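Inspection log for the structure reproduced underneath, given as structure tokens.
With one protein chain withheld, the remaining protein chains of the complex are depicted in position.
Right, chain A next:
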Amino acid sequence: MTAALEVRELYMTFSGVDALSSVSLSVPQGTWMGLIGPNGSGKSTMLNVLSGLYKPRAGAVVVSGSDLGRVPARSRIKHGVCRTFQHPQLAASLTILENVMVGAVRGRGASADDETGLQWLARLGCAEYAEHLPAEVPYGVQKRAEVARALISEPSLLLLDEPAAGLSARERAELVAALREVREVLPDLTLCLVEHDVGLVASVCTELAVLSAGKLIAHGPTDEVLADDAVKLAYLGSRSTT
């Protein structure tokens, strides 16, 4: 079966420094993969390469069998790739629902109507804010509205960039509940979740990929990866081994 996402020998260099070095991984359809690693390990770079914002120095990104090497960022949504941002990128003068519907302009959910948008907002627990402007709603709602906007494009690969960053404990709990709801509704969706909160990642992802200094140091089932000594070392430093 064709992998939902296949990354082959990816290299990304900034001013001579390798931000990603020889990263290869394959993610089967329907897998929720957490992409973790310490600060500066290359997680965000990886997400930017997958979404087409960065052009890698070498390597290939293949989504559902299509090589996206020559596909610019603005066209990736037609290949089923959609993402959210660490800081929500919503149009300030559009209501939350209108923002969600922008996801249907070029995505594969072109036939989606306002009802579908409201349905996604409801599943993510923020339907009551549909008619509000982004600046009038809590930060957590802005982040979930971005997820709804991405989902209405009917992606096959959803990239979430630190969805829990800046959220309160309660908002994190709401986010986890919302993500579980998404997984139930869309069992075939493949998810790549970049997040600092390893506990949150472990609670929703079945697989983990760990980056350290631009290299993939572990990839596999969540439990196994968390028990991996190299991962503990990368995350907690040498003290964890003493």
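Throughout what follows, a contact is a pair of C-beta atoms (placed from the backbone, for glycine too) under 8 Å apart; a residue touches a chain by one contact, two chains touch by 3 or more; residues count from 1.
In this section, contacts and distances are computed from a predicted model.
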Record-based protein name (UniProt) of the chain missing from this complex, from "Branched-chain amino acid ABC transporter permease", "1,2-phenylacetyl-CoA epoxidase subunit A", "High-affinity zinc uptake system membrane protein ZnuB" or "Malonate decarboxylase beta subunit": "Branched-chain amino acid ABC transporter permease"
Identified contact with the non-displayed chain, of A:Ala3, A:Leu133 or A:Leu233: A:Leu133
Option from A:Val7, A:Ile36 or A:Leu90 whose C-beta touches the chain left out: A:Leu90
Hidden partner chain, residues of chain A it touches: 51-53, 73-78, 82-83, 85, 89-94, 98-99, 101-107, 133, 135-136, 149, 153
